[in-house]
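Sharing a structure, written as structure tokens. Questions coming.
With one protein chain withheld, the remaining protein chains of the complex are depicted in position.
Right, chain A next:
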Amino acid sequence: MRTRSRAMTTLFASIAAVAVLAGCSAGQPAPAEQNTSDAPESDGAFTLYSGRNEALIQPLIDQFEQETGIEVEVRYGNTAEMGALLLEEGDRTPAQVFLSQDAGALGALAKADMFMTLPDDIADAVPAGFTSTDGSWVGVTGRARVVVYDSEKLAASDIPDTVDALVEPEWASRLGVAPTNASFQSFVTAYRVLEGDAAADEWVAALSENDPQIFENNNAILTAVNDGALDAGLINHYYWYQLAAEVGVDNMRAQLAYPKAGDPGSIVNVTGAGVLQNGASDADALEFVRYLVSQQAQQYFVEQTFEYPLLPGVDAPEGLPALESLINPELDLSDLESLADTQALLSKYSLL
């Protein structure tokens, strides 16, 4: 028995040793210390959680680092994971800034009171409808909702300019949607706000009876259309440009059609950023968010990611309808109560 217990002791000693070794070798992200003074201070570095892809965001961050000398430690993940991670971390988070792919995640963090209120010069830089209503986060770029279609099977003129026509029987089994995706839910919310709950209920009912093809995200719909497996789908415009950059514009079988101005199918989803409470005293964090809505960064998004700039005076990417024609009236895409109603509607018809 003595030897057995010695073996066990050795076992636990080795676990402890591994634990200590691993703990020591790892970078220790101590939660940012709160400054006692009110004025934000700069220590030349901050941590960013990015729900947006490294390939598209890192060049902009490099540019920011070069110009300001501020070091940005970036943790990449998808928006859902980063949002859930921040909610789980709460006020112990090592992050000072969150960059999100959609407004819903920003709304969830704002509701959990995790964001500081942004100074007016940042909060007011972006017109209403494309940013938060209370200054908890700021819109950075816009992505138009579009119909993507298979150009070998359909002509541009075959694509209706309203989403109402897309739930007609002739589109049965031919339309792809991603009901669990934030971008689709924003669109349904827009439908509810613009046309009323009764009309939205009818639309969702018609969609669900029309045997829609269910996908997990925008990219999957786009790929299916581009490969000829699906006739049409509802996505955000910008995924098309990513794929076109990869395979060549001329090789794109999938093409985009824009619903007419004022149609609920023509709204714009926004990406955005907020400063977390423990970044409130960090001048570097604010500096970065201010940079995101600067002329220079907005121009970067126009040229590199083909997204809509939200700063007035910066032109939309060439070939896209003007942002003004897609205006988001009366919409607060980060309004979670409204989002919950949308989800109730989608689950009523078993789409969620």
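Assorted remarks:
Just so it is clear, a residue touches a chain if its C-beta (ideal position, glycine included) is under 8 Å from a C-beta of that chain, and two chains touch if they have at least 3 such contacts; residues count from 1.
Convention: contacts and distances are computed from a predicted model.
The listed options are "Acetyl-CoA C-acetyltransferase", "Chemotaxis protein CheY", "Iron ABC transporter permease" or "Transcriptional regulator", and the UniProt record of the chain not shown names that protein "Iron ABC transporter permease". Contact with the chain that does not appear here is found for just one residue of A:I61, A:V204 or A:L339, A:L339. Residue in contact with the omitted chain (choice from A:I214, A:A261 or A:A322): A:I214. Within the complete assembly, A:D227 is the residue of A:E168, A:D227, A:E303 or A:E324 that touches the hidden chain. Only one residue in the set A:L60, A:A105 or A:A273 touches the chain that does not appear here, and it is A:A105. Contact between chain A and the unshown chain involves residues 1, 3-8, 11-12, 14-15, 18-19, 22-23, 25-29, 31, 47, 53-56, 73-81, 83-85, 87-89, 92, 94, 104-105, 108, 180-182, 185, 213-216, 219-220, 223-224, 227-230, 239, 242-243, 245-248, 251, 336, 339-340, 343, 347, 350, 352.
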